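Starting off with a structure, shown below.
Left out: one protein chain. Kept in place: all the others.
By letter and in written order, the chains are A and B; residue numbering begins at 1 in each of them.
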Amino acid sequence: MTTGAPVLLGLDLLGTFAFALNGALTALRHTRLDIVGVVTLGMITALGGGILRDVLLDLPPATFNDWRYLAVAAGGGLIAFVSGRHLHRLNTPITVLDAAGLSLFAVTGAGKALQLGLGPAQAVILGAITGVGGGTIRDVLIRQVPSVLSSGLYAIPALLGATATVVMTSLDVDGPVPAVGAAALCFLIRMIGVHFDLDAPLPPQPLEPGPEDR
Amino acid sequence: MTTGAPVLLGLDLLGTFAFALNGALTALRHTRLDIVGVVTLGMITALGGGILRDVLLDLPPATFNDWRYLAVAAGGGLIAFVSGRHLHRLNTPITVLDAAGLSLFAVTGAGKALQLGLGPAQAVILGAITGVGGGTIRDVLIRQVPSVLSSGLYAIPALLGATATVVMTSLDVDGPVPAVGAAALCFLIRMIGVHFDLDAPLPPQPLEPGPEDR
Partner (left out) sequence: MTTGAPVLLGLDLLGTFAFALNGALTALRHTRLDIVGVVTLGMITALGGGILRDVLLDLPPATFNDWRYLAVAAGGGLIAFVSGRHLHRLNTPITVLDAAGLSLFAVTGAGKALQLGLGPAQAVILGAITGVGGGTIRDVLIRQVPSVLSSGLYAIPALLGATATVVMTSLDVDGPVPAVGAAALCFLIRMIGVHFDLDAPLPPQPLEPGPEDR
């Protein structure tokens, strides 16, 4: 999210835009919101994962250093607010862009954690948080159990993309090519999950609600 | 929230008290809580916005440096716990004090972000977060969609007050007078919104819940 290469920056801004658009549309579908709510939830979906990662790394959020991320995220939210109904037809391209954003965020998040000297398990977790954190905060704010915790194949591709990043860095395979490979792995698994409507494994049997809950 | 001038400190403590009282009463109205819950939610409403701002600025929360904020916030929560029913009649003065707190927090939050060298868009966002963040965390904890995202004129006055602060600072108009002016602007718009029961703009048409939600 901070590297300067123009291609990566362009991809990153595109992913941010897709996250904001998709996030704001999801929020609109679930609850009544005004313009402040739609734009805020779009921005939180797009920027929340990176902010959460930076807070956990004890850094000032990188998003705040570059107004373009704020502008692109606000723009995605605004478009969802104005023309939410018509965007319904663009579901497939938005899902594809969202998967691209997930892949980029997971890989760059894990890379940033490794650069700061964190261990491999921590880098995988922080990469996944970068990818799924924004949508999770949005779901909490609109009073949904985060979909990433309950269904679909969303966290698992992010975890695998982050793991691939960590493995390749530990093998000293650095640079843009392996990063693109790790992102492509995440993207592919995510799209397979969407296409075949796959879920992550469910518990062997449901638990009945118990009398005590703490 | 940290400046030393006695008048500003007094106003800031009064705003903190109003936020705690109003926040605890709102929480009590929505869900069953014990004394820990009422006092905690009052304190979170009053202090959460400033803490969130400082976490996002990568600073230790300023609230923790001054026990008076903790004491005043806990006091507001306790009063709501003990005499919640009777305070119902004091609705108007509490709403007025809450608007004063919102105005102060938005202006001081934006000012603190500017002092730390953040850009204008970031300062506006952080000012608004300082004003509305505490109530948002409270709403999440009592399982409400944050009212700031769905109705009423609450975030917009905070955003305008923070924007006025940023504009005046960029024009080198510094000091207490323009800060009071920015806070007065926020306060006025908030009270107009309360009086005429205004809402922020809603989306052009509702979205039907779609089959896929991520």
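Simple rule for what comes next: a residue touches a chain if its C-beta (ideal position, glycine included) is under 8 Å from a C-beta of that chain, and two chains touch if they have at least 3 such contacts.
Keep in mind that this is a model prediction, so the values were computed, not measured.
Per the touch definition above, the residue from B:59, B:90 or B:177 contacting the chain not shown is B:59. Across the interface with the omitted chain, chain A contributes residues 55-58, 118-119, 121-122, 125, 136, 140, 143-146, 148-151, 155-156, 199-210, 212-214. For chain B, the list of residues touching the undisplayed chain reads 22, 25-26, 28-38, 40-41, 51, 55, 58-61, 64, 67, 70-71, 81-85, 88, 91, 95, 98, 135, 140-144, 147-148, 152, 154.
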